[in-house]
Structure formats: C-alpha cells, structure tokens
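Missing here is one protein chain; the remaining ones are kept as they sit in the complex.
Chains: A and B, in written order; residue numbering restarts at 1 for each.
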Amino acid sequence: MNALETLRADAARLLGEGRAKVVIGYRTRGKKRAPVFITDAAGAGSLVYDAACRQNLAAYLRKPEVRTLLPAALVASPPVMRSLVLLAAESQIGEEDVVVLAVGPASEGSGEWRYHGALTLAETARLLKEKYALLAPRPELLDQIQSLAAVSVEERAAFWHEAFAQCTRCYACRAACPACYCTVCLVEKNVPQWISTAARPHGNYAWNLIRAFHAAGRCTGCEACEAACPQGIPLMLLNVLVAEEAAEAFGIKAGYDLDAEPLIGSWSADDEEDFIR
Amino acid sequence: MSPQADRTTGEKAAAGQPVGTAFEPRIVALVCTWCTYAGADLAGTSRLRYASNVRIVKVPCTGRIDPLFVLKAFEGGADGVLVSGCHPGDCHYTSGNYHARRRWAIFRRLLEFTGIDMRRLFFSWVSAAEGQKFADLVNDVVEKVRAAGPFERTNPARRRP
Partner (left out) sequence: MKIVDVDKLSDLAAALAAKGYRIVAPVRDGDVVRLKQWKRGECVVLDAFTVNSVKDVLIPPSEVIGRYALDGDDFTPEAVAAEAPKTVVLAARPCDAAAMAVLDAVFNWDFADTFYNARRAATTIAALACRQADEQCFCTSVGGAPDSTAGADIILRPADGGKRLTVEALGEKGEALVAAAGEVVQEGEAAADAVAEVPVRFDAAALAARLAENFESPLWQTLSLACLGCGACAYACPTCHCFDIQDEGTRRESVRLRNWDSCGFGLFTQHAGGHNPRPDQAARWRQRVMHKFLYFVERFGRLACSGCGRCARLCPAGMAMADSCAAIEAAAQKAAKR
C-alpha cells in the first residue's frame, strides 16, 4: 500500500475500533483542499494529502462542537504536529484526546510525502525531535525580513502602512491559527476597548502587532494565517521575525517539547538586556 | 495639566498661541511604583531639575505593563515612550521585572520592524535611590526625542479620527 492508502486504512481502522470518533483530514475541493470530518469508516476514502493542504487542522480542537467528537485523529504535517504538541504543552489537549496521523516530506525538498503512522502525542514529539528538529522558515521569508530590516524606519512604516491598509479585520488569521484559542479575544473586550475594531490604520496596526506578539514562541510556521488572509497580507514576515528572535535570544522553538515552558510567561536570570539602560 | 500645555507646537500655532521655535516632545513614562516612581519622587524632593515633557504613568510593577500600553501611548500621540522599573533581583514582587524584560525584548523587535523608530523607545532600570539617574535619564530621553523630531506625521500607531 502507498502512503495515502495506509493513511486511509489507519483512519478507517481507528474509527472502526472506536479509538477515534472523528478523523479530521483534508478532501479535494476543485483545485484546492478543504478540511473534512469523517465519522464513518466508509468515508476514509475521501482523505487526501499533498502540498495544497494549507489549513492547520489543529485549529479545530478549540471548537466546542469538535470537542464533543473527541477523541479525534488528525492528519498532521510537521508544523501541525508541532501545533498539537504546543496545545498539549499549554494544557489544551491530552493524550486521550488525539491520535496524530503524522505525514511529512519523503525527503528534503521533494514533492513526495510519507506517512509516519498513527502516533500518540509523546511519539509525535519524539518524531519531531528525531526527524524535524531543523525545520526552518522558508528562505524567501528570511530574505524579505532582512531586506526590510535594512531599509530606513520610514520605508518600513510605509511598507506596513500599505500592507495593513488592506486589512478588513475579518480575523481569518486568528480563526485559522491553532494557537489562537481564547474564548474571548483581546480585541473583543470592550471594557475598555483596548484595540480599535475599525479597519483603520491605528486599529489595524495594533491588531496585527498584538496578534503576532500573542503568538510569540507559539507559532509553528504552518503559514495557515497567511493562506487564510483574503487580502494577501504578508503575515508570516511578522511571525517569522518574532519566532527567530524567540529562537536566537531565548532558545525557544514552539512545539517540540510536551513539557516546554512558554516563551512569554517564563524567564531566565540570563535573559538579554543590552537594550535596557 | 491644562489643555494648552498638552498641545504640540503645531497645535499651539493653530490655536493662535505664542509658539517657541523648539519642538517640545511629549514623552509617556510607564514606571513601577516601588523603584522608578520612588526614584522620580526622590529626584523631586532633592530638587533635581528635569524636563517637564514627561507624563508619568504609575503601575504597581513593570510586570503589569502589557506591550499594548506602549502601543496606546504612541496611538495617543506620544513622541517617545520610556519604560522603567526595578533592577533585576530587586523587584518588589520578586520576578515581575523578569517577565517584563522578556516581553520588551520581543515587542521592541516588532515595533522596530513595523516602523516605530527605536530612537523613541527607551527601557531602563531605575531604583528608588537613583533620583539623579532618573533626572538624567529623562533629560537625555527628551533631548534624543527632540532631535528625532515630532512623531505625528510618521507614527504608524497614531490614531487619526
């Protein structure tokens, strides 16, 4: 059996044995892929996986309607696996809640993919450390960040003003992100209204920065937010900037360790402070 | 503080008030109660002179400072922001300043990357005994922000109704 056939067989088996009440995976939808929720073993045949699968399915674990269907088996690529480990580290899910249908690239840069099997969270964390420890942001993102960092602050302000001007505050970025699971988002609090809800420069600036900040040390580089943004805003530039700082300054890469401490929320006596007088 | 003192040079001119040639930066200082605010108090009781451009916002601890506060200060029109608290190891609440330090390290990168000039954002540790340090710090901050000029036009966080 090839990778897809094995994945489908595992999904059907888990449902048949009752080890999962729902399989959350991807289905074909024209040229794109969309999330699918399979509760009957016979439906496992509709599962697909390829590079066009851009959603981070771990985001569904925050939906109460999905939680009534736990345990869930989720099709998870390395960034999604990291999101699941992150959610466990943040006490949002436990071993009893998920089975990880782990998929990943067959070899560096190839379009082929392989199926690692139906794993526990602990096995997933181990797999990530063994095979996917060196996951890095796409070189194009790093290049673009470097180019922007090299120009004047006014030029950067102009770049982001233009980018954020397209933001309509649809919050698709927030909806698509598994790390955004607050039942009431900061932007929805109005006593006081900290962040303007209007799609105007100051509100958009505050929203996009605070979103990136709240994902600091928690973003697993799945890029689902940028894929979800209907306006094409380069959100990954902000996320990668913060993730690189988290890694370089504090040695933190999200989603590898079930017992990890959060970046913001923990501290070390040796944390950098060369910018503090 | 009267509305006239709140106004920038440009607003004064628009209101027909006499205008000096120097731009007077508006600085918001977010300071902790137990160290920096006490240090500022000491500067006052010691009769040390420091620039009156600073508006001090007292919080219990730098650990209370959400990066949003810095954003709101710029949103409201601050030309510069100073954030200051107890030295590491001296926090009245033991570790509030350690939490703050990490937040600042990350958030300043985001601000810098998206167009907030780092010549306008300052972080410091000022203890209750460092009245002179506080006065010198404020004077230095005001001069640096004065040199950077008014932020009004290029401030990406600025609320413009």
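The definition used in the following text is that a residue touches a chain if its C-beta (ideal position, glycine included) is under 8 Å from a C-beta of that chain, and two chains touch if they have at least 3 such contacts.
It should be emphasised that the depicted structure is a prediction, and the values quoted were computed from it without experimental measurement.
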Query: Which one touches the absent chain: A:Ala224, A:Val242 or A:Ile276?
result: A:Ala224
- request: Tell me which residue among A:Leu15, A:Ala59, A:Val100 or A:Ala157 touches the hidden chain in the full complex.
  value: A:Ala59
Field: Residue numbers in chain B that touch the chain omitted from display
entry: 3, 76, 159, 161
- line: Against the hidden chain, chain A presents residues 27, 29-30, 32-37, 55, 59-60, 63-66, 166, 168-172, 174-176, 188, 193, 196-200, 203, 224, 227-228, 230-232
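The rule is simple: only the chains that are shown with their structure count from here on.
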Task: For chain A and chain B, let me know how many angstrom lie between their CA-based centres, rounded off.
output: 35
- prompt: Can you name the residues of chain A that touch chain B in the complex?
  reply: 145, 148-149, 153-154, 156-161, 186, 194-196, 200-202, 205-206, 208-210, 212-213, 216-217, 237-238, 241-242, 245-246, 249-250, 263-269, 271-273, 275-277
Field: Interface residues, chain B side, partner chain A - complex
entry: 67-68, 71-72, 75, 88, 95, 98-99, 101-118, 122-125, 137, 154, 156-160
